[in-house]
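Part of the complex only, each chain left as placed.
Letters A and B name the chains as they come in the text, with residue numbers starting at 1 for each one.
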Amino acid sequence: MSSRPREKPFWLRPPWQILFDLAKLYKVRPWDLNIARLLSTFLNEMRKTGYIDFAASGTALLSSSTILRLQSETIMKPEEPPETPEAKPMEPIPPALQLPFRYEFTSTTLDNLLAALEEILKIETVRKTIKVSPITPPVAEFFREYEQFTIQEDELEDFYVQLQQKLKGKATLPLSQLVKGKNRLETVRIFMILLFLASQGRIELIQEEEFGEIEIALNSELSEVDRILTT
Amino acid sequence: MTESSQLKELDKHPEKLLLEPTGEAEELQAKKRLIEAALYVAGYPLELKTLCSVAQIYSKRKVQELARSLAEEYKARNGCLEILELEDGRFVMQLKTEYVPRVRRLSIKPLLTEGPLRTLSYIAYKQPVPQAKVIDVRGPQAYEHIHRLQEMGLIGREKFGKSHLLRTTSVFSDYFGLSKELKLMKKQLEAMFTQAEKEATKRREEKTPASQG
């Protein structure tokens, strides 16, 4: 008759447990919760177990609607009008009193100026003779290290032409396909080129989901221009 | 009185009779000029003993007499300069206040601009006044003003609980020839403010003569 203590259902574990703990639900910031993700993973898990608990699903649904309501409330809530600053005490400020002017003979003479000049020229000569050796490697050397990450203009253009070829007849091309069989460094380079092209407005990068596939599309307006130019 | 002190002087230093055969009046005139030169060059109040040493006069009283007569001379001239005798007996030469706004831009030494001067007026009038109050009324830039005024020795700042109290210094009183007694000084200030306002209005009117024609 040994009975294993019944395991807690998975939805009472994080991250789903929030959907079943009403007290906690009101304490979190509603916009910190991604309901779509919570619910889809909840259903996936439930499907995996092969046991559909309608009561739990119902509670999850109710909690989700509560979160949605809380979220919409924060949007709709009109901003508090800024507090009106306390009226400053209207205090009469007396007019500016002019200080009487007192001319002063200053003690600085041409000799002082010359002495200062001597001093500064001495320092300048010393500085010239003691040239501090550079701590950083020369510029060219510095950049060589990063050469693999620098993108040349030609490279960008070549890649764009290839991309156009690959996209012929297709709306989009998944990034995963583009980098298939490439090593890490090559992948990084390709991604950088894509970012350059996207920033130039020549392509669009679309990612529907967080960490999901990145789809590449030619910018429709530009591809139209390209079409006219090439025909 | 001048003559009696001259005689006293000669009594003390009979050698003068031999050494300086020029007329006594001329001699005094020359000493007066030295005092004037000292006041012009210094640009800060000079003590009687300093004036004594410059004019090579041994008696403070004599020097005081000469300096006073110089101040009178300046007053009678009705020029733009004045010589003031301060409460503590020092003398100073300065440009009369009303001329300052018209010529300040020519000074090689940077002068206080309108902002810090207003803060100074406020402190002088309200003193002793908490620093926080001054900042409140004059805005955050008053921190800089207070620093500058303190640097120039025009105001003092003393700890008062967690805050600071500000008040004007004797240097301030010296500039305006004001009493060091607070109540009296405030009364004197009030009169000056009225005068300052009048002059400011006049300057404004002068600047826009076309609008009046």
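The rule is simple: a contact is a pair of C-beta atoms (placed from the backbone, for glycine too) under 8 Å apart; a residue touches a chain by one contact, two chains touch by 3 or more.
Please read all numbers here as calculations on a predicted model, not as lab measurements.
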Study note, to complete from the structure: Per-chain copy numbers for the entire complex work out to A x1, B x2
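To be clear about the criterion, only the chains that are shown with their structure count from here on.
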**Study point:** Distance from the mean Cα position of subunit B to that of subunit A, given in whole angstrom
**Key:** 63
Review point. How about subunit A: which of its residues touch subunit B in the complex?
Key: 88-89, 91, 93-106
Point to revise | Residue ranges of subunit B touching subunit A (in the complex, touch as defined) | key: 40-44, 82, 92-101, 103-104, 107, 109, 111-112, 114, 117-118, 120-122, 124-125, 136-138, 154, 175-176, 189, 192-193, 196-197, 200
